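Left out: one protein chain. Kept in place: all the others.
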Amino acid sequence: MMFKKIGVLALGLSAACLTLEASATEYFGTLKKINDSGTIMVGHRESSVPFSYLNEAQEPIGYSIDLCIQVVDEVSQVLGKKVNVEYVPINGKTRIPLLANGSIDIECGSTTNNLTRQKQIDYAHTTFITGTKLLVRKDSGINEVEDLEGKSIALAQGTTNERAIKKIAQEKGITVKILSVKDHAQGFLALKTDRVDAYSTDDILLYGLISKAKNPQDYEVTGRFLSYDPYALMVRQDDSAFRLVVNRRLSALFRSGEINSIYSKWFDNMNVPMSDMLQTAIQIQTFPQ
Amino acid sequence: MFGDLDFQVVVDSLPLLWEGLQLSFALMILAVVGGMIAGTGLALMRLSGNRLLSGLAATYVNLIRSVPLILVIFWFYFLIPLVIGRPIGGFYSALIAFVLFEAAYYCEIMRAGIQSVSQGQVSSGKASGLNYWQIQRYIVLPQAFRNMVPILITQAIILFQDTSLVFVVSLRDFMTASSIVADTHGRLIEMYLFAALVYFLICFSGSFFVKRLKKEIAR
Partner (left out) sequence: MKYNWDWGILFSAPYMDWLISGLGWTISVALAAWVIAFSVGSIVGVARTVPNRAIRAIGTAYVELFRNIPLLVQMFLWYFVLPEMVPDDVGRWLKREMPNPEYFSAVICLGLYTASRVAEQVRAGIEAISTGLSSAGYAAGLSTTQVYLHVLLPISYRQIVLPLTNEFLTIFKNSSLALTIGLLELTAQSQQVSEYTFQSFEAFTAATVIYVAVAAVVTLIMHKLEHLMYVPGFIGTGDK
């Protein structure tokens, strides 16, 4: 508030002076919102293992959450004060409306960057690359999406995978019963309780679900990639100042190699080394300061 | 599946469930207070004799009573921050939805309560020179409230059950907390039976209390 007054005062004195004052103290959009409230609202998922999920104490953790903690640190530095973090639970259906209506400032989940969504929101740098596959019981005899004929599959509402599977089923004339579920945990549960024959989401999330299962040896991820899904953190549309802050920290992590230790922390125990494709993507996005 | 029930998962998740239960209660209490105040206002509008005021109130009440609570929660959760230009958080979105939703129901309860106060008292109030609002404030509302206490509590019990619907926006009340544990540990039977038991005990004690109260008042 006080800075604003100074800004107004400066306006009266000299236009040149104003530009200087403004660049030092005035913020717009998301940065202004965070500066005013002293809090950044971070959207997290509940069962996107290992990107954004709840630990035993039901607190959000994961690869994307770690990246967001880095981003929050960058925001604190930019604003010159410590910013509080408030976590807001989101799911596939709620993430975009809640980001657009300001309930969250950044989405730290497992969201595919695609052009349809870019009509509503913006993305920071790509942080992971995956694609749609199927999760089935080992004895199911399902190897590819074509084997789903006459069977049933659970799909999480609002995901790219939901649309990908529906589209393929329609194109190939596969009759498959679809059960709409709220989130990955509920989808896997439908498979575990034998309600459906398969659950489909991104390959890496399927491995994440298996890794948290009581008897992981009973399940397997199968089939070819049915879509291409590059993940990125979501930010509000038309807010390049905030997106720059996010990307600056991501580029710094890429440049310093710190991204490798964050990656190892979450993916090593799943035996998923960084793919060549992701390594290349990271290299490309390591913009100079 | 029935053979390997393990209620240890309930014990382990008690801290989380307790936090959820506190949120459920907070939501209920605030919504009851807010809903009753707004509902009384609506009831007074409906009975004010002013056609515009009573028409507005009646339209509001009929509109809200025709739509599902889940839809009202969606409206507020997704759209109110857009309209007012800043987020108010999941809890407050849900709270406002409940207050505005319950107001319509409390309005009807209050209206019946106000009408239960005999017309003679209103006339004698008028005769002693009180205006409309004074009559309501000092004569009608205190008596109406007393007659209405049992049904107001019954409505609060219904509201407490309805708070479980914040599940649809992932707000972590008792129900959502139970479902998170149920999903992540694959312990559906244990968690949902426990949730049902807790809700039942709370609501059953509530309605038992209402029955006692009714007898007390009738005496």
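General observations
Read from first to last, the chains carry the letters A and B; within each, the first residue is number 1.
The rule we apply is simple: contacts are C-beta pairs under 8 Å (C-beta built on N, C-alpha and C of every residue); 3 or more make two chains touch, one makes a residue touch a chain.
As the structure is a prediction and not an experimental result, all values here were calculated from the model.
Of the chains displayed, those contacted by the omitted chain across the entire assembly are A, B. When the omitted chain is restored, the residue from B:Val10, B:Ile135 or B:Val168 that touches it is B:Val168. Among the residues A:Thr39, A:Gln120, A:Asn143 or A:Ser261, only A:Gln120 touches the chain that is left out of the figure. Across B:Val9, B:Leu30 or B:Leu82, the residue that sits in touch with the chain not pictured is B:Leu82. In the complete complex, the residue from A:Thr39, A:Asn143, A:Ser180 or A:Ser240 that touches the missing chain is A:Ser180. Hidden from this view is one chain, which touches subunit B at 1-2, 63, 65-71, 74-75, 78-79, 82-83, 85, 157, 161-162, 164-165, 167-168, 175, 179, 182, 188-189, 192-193, 195-196, 199-200, 203-204, 207.
Residues 93, 96-97, 100, 119-120, 152, 157-158, 179-182, 193-195 of subunit A touch the missing chain (whole complex, contact as defined above).
Assume only the chains that are shown with their structure count from here on.
Considering their complex, residues 16, 77-82, 85-87, 89-90, 93, 169-172, 177, 180, 183-184, 186, 188 of subunit B touch subunit A.
Interface residues of subunit A, counted against subunit B in their complex, comprise 33, 41, 46-47, 54, 58, 88-91, 94, 97-98, 100-104, 183, 185-186, 189, 192-193, 212, 214.
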